[in-house]
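The complex appears here without one of its protein chains, the remainder shown in place.
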Amino acid sequence: MPGNSFGQLFKITTAGESHGGAIGVIVDGCPPGFALSEADIQIELDRRKPGEGSVAASARAESDTIHILSGVSDGVTIGTPILLLAYNQDARSEDYEKMKNVFRPGHADFTYEKKYGRRQWRGGGRGSARETLARVAAGAIAQKYLYEKLGIEFVSYVEQIGGIVSSADFNLVTRADIEKNILRCPDEISAGKMLALVEEVRRDKDSIGGIIRGVIRNVPIGLGEPVFDKLPADLGKAMLSINAVKGFEIGLGFNCAQMRGSEHNDEFVVDKKTGQTRPKTNNAGGTLGGISSGETIYFRVAFKPVSTIGKKQKTVTIDGEAVDLEATGRHDSCVLPRAVPIVDAMGALVIMDHYLRNKTQNI
Amino acid sequence: MPGNSFGQLFKITTAGESHGGAIGVIVDGCPPGFALSEADIQIELDRRKPGEGSVAASARAESDTIHILSGVSDGVTIGTPILLLAYNQDARSEDYEKMKNVFRPGHADFTYEKKYGRRQWRGGGRGSARETLARVAAGAIAQKYLYEKLGIEFVSYVEQIGGIVSSADFNLVTRADIEKNILRCPDEISAGKMLALVEEVRRDKDSIGGIIRGVIRNVPIGLGEPVFDKLPADLGKAMLSINAVKGFEIGLGFNCAQMRGSEHNDEFVVDKKTGQTRPKTNNAGGTLGGISSGETIYFRVAFKPVSTIGKKQKTVTIDGEAVDLEATGRHDSCVLPRAVPIVDAMGALVIMDHYLRNKTQNI
Amino acid sequence: MPGNSFGQLFKITTAGESHGGAIGVIVDGCPPGFALSEADIQIELDRRKPGEGSVAASARAESDTIHILSGVSDGVTIGTPILLLAYNQDARSEDYEKMKNVFRPGHADFTYEKKYGRRQWRGGGRGSARETLARVAAGAIAQKYLYEKLGIEFVSYVEQIGGIVSSADFNLVTRADIEKNILRCPDEISAGKMLALVEEVRRDKDSIGGIIRGVIRNVPIGLGEPVFDKLPADLGKAMLSINAVKGFEIGLGFNCAQMRGSEHNDEFVVDKKTGQTRPKTNNAGGTLGGISSGETIYFRVAFKPVSTIGKKQKTVTIDGEAVDLEATGRHDSCVLPRAVPIVDAMGALVIMDHYLRNKTQNI
Partner (left out) sequence: MPGNSFGQLFKITTAGESHGGAIGVIVDGCPPGFALSEADIQIELDRRKPGEGSVAASARAESDTIHILSGVSDGVTIGTPILLLAYNQDARSEDYEKMKNVFRPGHADFTYEKKYGRRQWRGGGRGSARETLARVAAGAIAQKYLYEKLGIEFVSYVEQIGGIVSSADFNLVTRADIEKNILRCPDEISAGKMLALVEEVRRDKDSIGGIIRGVIRNVPIGLGEPVFDKLPADLGKAMLSINAVKGFEIGLGFNCAQMRGSEHNDEFVVDKKTGQTRPKTNNAGGTLGGISSGETIYFRVAFKPVSTIGKKQKTVTIDGEAVDLEATGRHDSCVLPRAVPIVDAMGALVIMDHYLRNKTQNI
């Protein structure tokens, strides 16, 4: 059963391999009457693109220009499905020739081969992170809608690379802070150390993991559908569906294991300014019982190091022959900075879907 | 939009509040011709029941007897939907009278009230963990099927409570080891310490969090549907939909952040016994590119401490009046041991669904 | 893949065989804060029950008492799934003994046997029309909601049995007119003839087909989701999923084949009273481009004669032996009158779902 759709009411369906004709996505369920241009989408895609800085290891020269082929007329959404497309241009299959018959350690090409009886060795096919272009494009629509209609902001950033941990306060970080450096780490001192580490790793022809802090502000109370489609469950699924993600935690996450209820529980108070009841602290991370509480949603997403590396590794061929592999081609040493817009996009897709879902029953 | 169904091909839909008439579940899509009795299901429900031991804080005297009302004839599934029901018997609404108009800190009753304009203050309604009875019942069917047809085993256990961490090796643990003590921690020494801690916490009228280690053995290669319904994504969603869960990680999880690709990648070798290619190590935790690799799937699930505690907490009423709350009623100080069968059940529902999903396209 | 759910946002999942423990349904997605009692549902179930009149052939003495086991508290829906149950009481398996190994001509037991490798010969299992009890119960909730909130009425009736065709004008018929006689045909003269025909058919130990006219009034403009979930498409599916239905047409239906566009097109005019633009005539049957136009929705549903008859028929056993079959047991000679509330129920489920669906994107 296919797994290339995400969302129920703001539903995206994606297609496209790394080295095929194009990456495409159909966004179905977008409200009509909403201003939308290719530039609105391109801005997020450009954040995802391999950059010029030294951290941007994958030097594939794709313009990643997005085309809106339907669903928008005279600059406005019309309620019909939005088809977005970016053509693949700079696919260098020759880089992959030497890996054609080899299973890369840690890579999906082993399981694709076993599952489908074949795999697209050129570029990794659908297992390539190039697929996330479609997510970012669709997520840009959701981000724009949610910001304009509800003031919701998505401000994820790189919190950790290797052992270097940012000390930025997620409550204060702005998109501008994040975009100040190519690491997308708002703590400049940590960013400098991270850059040095990534460069060292690259020189070693190796790769390195890290953690992205996800932050979503101004989500209204009431989003999330018990008992299975709780907001943290759908956010978790969204993040764990991104390439290389191995962990997700919301609020205090794994640290909760060591806490007592009397410590962890957020007491309720009446906000003097608004007269509204709200939790005094936000240990819960913006949800209670799987439903948004009106507080900032924050979470962390753990990325493993990229599997394709230039360093020599032992592996076997499809025919079971032991070989040494030194991968060539354009591969990132650290995907974290480029994954920031993907985390924002997936967050926006979840919030948009749940915003519409809540309307069906409750508004 | 409703969120009370889980799974696509082995699909469950649950219903029932803590203090209503019954907890029910319809299991749709179960293959026909498979022996199934109420006893097969009761065995898992009994693992979930509040026990007699001191760790079992919630002394609600429910028999939780399961009834099969359809889908099984002459002891065998017939391919039609299976309706399972357990009647609610020992609901003591009076315990909740004092909390009728009060928002419990850390509890879902605040967000339910805001979302639905009401909440079932008796027992917490659908926000109560009593809802998980339906999951365990449905999961028992999946566990039985998967074990009998494919030899797949689910052997989750308590790995951590508060600061006490079990040193059991998840590769060796058996269901019998787990059931040896009421903590469901296979490391007896840690279990003893955990028990002491839980008793101390209870005396303090407080609660404590912890971590469950999930283990799934003998999953065939090829389960998981790129790009959104990857196996870790669906397992993560399953776990994060359980009450009180705040984190999920698979394989080395958050520890990956500090690793290099050359360390983390699992090299491929040819298994001398079987002649099959397989990873030499299993850092990945049993999946590659979101698809099962044939290795043991292991993950960790973080639980926050239970929110309803007897200790005095500050909060407000629905009318915004500041009050002190000392909850009465039957509440667990530590849900971890009772959550073990829930983790097994949710794991089994995911694997069963993906086993059927993989068949549709690939077998 | 299971097929026991209907609807997306007002979603029902049904279970239960003719001779199992119960017929059940979970209604998920019902808006909260809506008064609902068992009596509200029972009223529609009683319309579906085998009656005392001579037309009511199936004399099974079920009380069909509905129980609400969740989702309603203090007489009001609370936004959680509603579990409805009617226990099976008067199942006489002995009536079916003689048909245990015989394929009834025209009956589902042949295809169930081939599909699932087994079938519930007692009462026909899930192929029995007893399954429709769940639809009627769920539909009663939708009917009540739609009438109270939007004034929408469902007034289906028997338009034809055998060659006898009612001359009632569907624009004028009321629920009271329909319930005046046991045929549920508002044209009394035709009803009398139909009754005589059905009695003759019963004496012949035979059965007879017919046509139900479906009528839905006061549906707001805008329901229906292009391009696949058009309102006529979902109404058609709903009706064609009812046992014994072989045809569905909306508006002028098959008669359109002989018409010219200039005849069939409904001209638009401005309604003098309301100032609203609307079609002057309603040949289209209440939808344009698959979306409700604000006019009365009307359609026709064709039922084949019931397959189980007392008259001698030739058939074969499971072992391929030719035999004569004279069915015993309680079977209707004509299901049309009892199918009227089923048509109303399925219509209400479709309209309710599309009312909520339209809200997600457009309101």
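Per-chain residue numbering starts at 1, and chain names A, B and C are given in the order in which the chains are listed.
Following the convention adopted for this analysis, a contact is a pair of C-beta atoms (placed from the backbone, for glycine too) under 8 Å apart; a residue touches a chain by one contact, two chains touch by 3 or more.
This is a predicted model, so every value here is computed, not measured.
Of the options A:S70, A:N255 or A:T328, the residue whose C-beta touches the omitted chain is A:S70.
Across the entire complex, the residue among B:G29, B:G139, B:G162 or B:P186 in touch with the chain not shown is B:G29. The chain not displayed touches chain A at residues 1-2, 4-5, 8-9, 11, 13-17, 20-24, 26, 28-29, 32-33, 67-71, 73, 76, 78-83, 85, 112, 115-120, 122, 125-126, 356, 360. Take chain C: the residues that touch the chain left off the picture are 1-6, 8-9, 14, 103, 105-112, 114-117, 126-127, 131, 160-163, 201, 204, 206-211, 221-222, 224-230, 232-241, 243, 245-254, 256-270, 275, 277, 279, 283-285, 287-294, 300, 302-309, 311, 313-316, 320, 322, 356-358, 360-362. Counting over the whole complex, chain B has residues 1, 8-9, 29-32, 79-80, 226, 356-357, 359-363 touching the chain that is not drawn.
Definition applied: only the chains that are shown with their structure count from here on.
With centres computed from Cα atoms alone, the innermost chain of the structure is B. Centre to centre, using the average C-alpha position, chain A and chain C are separated by 46 Å. Chain B and chain C have Cα centroids separated by 39 Å.
Annotation: 26 Å between the Cα-based centres of chain A and chain B. Contact with two or more other chains is made by residues 1, 8-9, 29, 32, 79-80, 356, 360 of chain C.
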